[in-house]
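With one protein chain held back, the other chains of the complex are shown just where they sit.
Labels A and B are assigned to the chains in the order they are written; within every chain, residues are numbered from 1.
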Amino acid sequence: MSNISQEISQEKSETVLSPSKSIKLRISRSNPEAGTEEKFDEFVIPVEKYTTVLDAILNVKSHLDHSVAVRYSCRQASCGSCGMKINGKPKLACFTKVSELDTDTITVEPMDNFPIVRDLAVNFTRMFNNHKKVMPYVVRDDSEITPGTGVKEILQTPEDVDKYIQFSSCIKCGLCNSACPTMAMDTSFVGPQALAQAYRYIADTRDKGKNNRLKIIDESHGIWRCHFAGSCSQVCPKGVDPAMGIQLLRSYLLGLRD
Amino acid sequence: MMLMRESIVMKIHYGTAIGAVFLTVIHILMRMTQDFHESLEYENVIANYEMIGYAIMLELLLILISVHGFNGLRIILLEMRQGPTYEKAITYGCIASMAVLIAYGSRTIIMTSMGMT
Partner (left out) sequence: MEKENKAKEGIKGWINPTKYGKFGIERFAWILMRITGLGLLAYFIGHIYETSHILDGKAVWNASLELTQTTEGHIFLALVIGMCVFHTGNGIRLMLGQMGYGLGKPGRPDYPYKPQSLNMKGKACIYATIGLAALAMWYGMAVMFG
């Protein structure tokens, strides 16, 4: 124990200063409610090695223009609030370092396929409605919390868990819906986010709601409007791979899976 | 607008695709049995149609491609715009176009194979 303490005390404490440089941040500004047209405001701001795009936007908000509207919360890719188009591709602002973009000009815009609230903040109502539509919870009559059903615990093997755990990482950030080419034209499409969640619960061995869920997504703007362009999986910041979930879900409807 | 469950429509879509691929290969191979230009000569084409097995295959191919093609068109159009009236028009429009094309193509196949040229 004393050896360890000595080693720690012998460590040289050095503050590594990352070289600071400036970048141009172009922020899309619009307010549909007030009827203003979209325009871009440009700001020159200092950034360091680990500055994220969200840090850069908050820097603008703190020092240059307080009126920039941006939604954020956890700053660690857990809450799914800060999705936006960064240099044309949907990403989480808190999960994207300025340095990894490898450019001196960064353009941030609100996500495509969502109604704009103001500037970078978009309305998630449609996505949340579609999410609710696929019954994103374990459906069964008996459970450990239902008295009298006699169920104490529903066991799952690690292999059972592996079938759906990947899809339960979804943080509902909406990047997949923003990237999806079908969403770009079809306002009734249920979307990759909800479809991946439908698979997540159908693949769960505890769940008994498969038939109902399959019925919900088997309609003219449901699962069959996905054509496996894979853009949803390209942009998912949590490795959910919605495209895989959707294809696996389809094999249930094709009668290739029970 | 739902005439049948979308999964059934898509099973038909995939089934017609697989069938059409096989029959198209046979259709193209028939052109390869002789020189390409020669195979398109009037007498040779008539002879092709008069082979009853080949005529039935052409009829099947006509149906398979029409169903697959117009369902594909319906899918693209459904994704381009939404609304109950529009979707109804697209669905019935595609079915009607498919029926007209099948009828028109069948007329050629049946009349030619029966020697009514």
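Simple rule for what comes next: a contact is a pair of C-beta atoms (placed from the backbone, for glycine too) under 8 Å apart; a residue touches a chain by one contact, two chains touch by 3 or more.
Quantities reported herein were computed from a predicted structural model and do not represent experimental measurements.
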Residue among A:K97, A:K133 or A:K163 that touches the chain left out of view: A:K163
For subunit A, residues in touch with the removed chain: 32, 88-89, 112-116, 122-123, 126, 162-167, 169, 179, 181, 183-187, 203, 227-231, 233-239, 241, 243-245, 247-248, 250-251, 254, 256-257
Subunit B, residues in touch with the chain not shown (by the definition above): 14, 17-18, 21, 24, 36-37, 40, 42, 45-46, 49, 62, 65-66, 69-70, 72-73, 76, 80, 82, 101, 104-105, 107-108, 111-112, 116-117
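One rule holds in what follows: only the chains that are shown with their structure count from here on.
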Subunit A and subunit B, separation of their C-alpha mean positions in angstrom: 43
Subunit B residues within the subunit A interface of the complex: 1-2, 5-7, 9-11, 75, 78-82, 87
Subunit A - residues contacting subunit B, complex: 182, 185-189, 218-225, 253-254
